[in-house]
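Got a structure for you, written out below as structure tokens; questions coming shortly.
The complex appears here minus one protein chain, its other protein chains still in place.
Entry: subunit A
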Amino acid sequence: MTTNTTEQGQTPAAPAGQTVLDARGVTMRFGGLTAVRSVDLTVNSGEIVGLIGPNGAGKTTFFNCLTGLYIPTEGEVRYKGDILPAKSFKVTAAGIARTFQNIRLFANMTVLENVLVGRHTRTKEGLWSALLRGPGFHKAEAASKARAMELLEFVGLADKAEHLSRNLPYGEQRKLEIARALASEPGLLLLDEPTAGMNPQETRATEELVFAIRDMGIAVLVIEHDMRFIFNLCDRVAVLVQGEKLVEGSSETVQQDDRVIAAYLGEPFEENKS
């Protein structure tokens, strides 16, 4: 796995330079509580960026600020140069797709239908078209279904297209959530703890999947607690502690940073230090 990373690092596919996501001074306050304090973060195209931090550090809150579920109290978020709209469905239309920390699939829809819902922003057919069923409707439905099946093929769920999504095993539900997010043809994919609850094999498979997504030209921002996963995967890692960005840098830099270790494991005793 590590070899894979270093290889990717050397190939020209690495940071192409164009800034996809640019968050500046994002602050989120809930009443007196400041959950996220003035965080800057950029994601460039072709990059996988990790966001780590102890529980309650404000990672998911920060994610919600990026996807329009929360409107940041201060600061601004730009996607490819434009300030993001304040509604989450508009953010998706702009090109940012996300998954959820606790899986939020449409449980009583089939696997295929879940992905088709993800295509919503990229299709136009309204009520009239559905009622009149002209040739355009059938063409668009067929195209959507073909694209959705491609995505299911990509994540390896094509043979379960007609299953109800609630009946999938846990790991496959996570994959389906990723396929559904990809269906909206995003330029940036936000993954909120994609390997939570997975066994080592599944985690490795997810790693491969994320690399494959990056190779499709989609930038990825990922929150995770599994350090091995993060350090294998990411070109850059940012550490969030108590709502503030502590360090940002390559995997090695972050791994060796004393402050990060302190944040996770606590400060060593004074007497040991001296």
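One rule holds for everything that comes next: a contact is a pair of C-beta atoms (placed from the backbone, for glycine too) under 8 Å apart; a residue touches a chain by one contact, two chains touch by 3 or more; residues count from 1.
The definition used in the following text is that contacts and distances are computed from a predicted model.
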Write down which listed name, "1,2-phenylacetyl-CoA epoxidase subunit B", "Branched-chain amino acid ABC transporter permease", "Na(+)-translocating NADH-quinone reductase subunit D" or "Protein NrdI", is the UniProt protein name of the chain that is not shown. "Branched-chain amino acid ABC transporter permease"
Listed residues A:S45, A:T67 or A:T203, member touching the removed chain: A:T67
Selected residue (touches chain absent from view) among A:A93, A:M149 or A:M227: A:A93
Across A:T73, A:T123, A:Q242 or A:Q255, the one contacting the chain not displayed is A:T123
Hidden partner chain, touching residue among A:A23, A:I48, A:V77 or A:L105: A:L105
Which subunit A residues touch the hidden chain? 67, 69, 87-89, 92-93, 97-98, 100, 104-109, 113, 116-121, 123, 125-127, 129-131, 133, 137, 140-141, 144, 164, 166-167, 180-181, 184
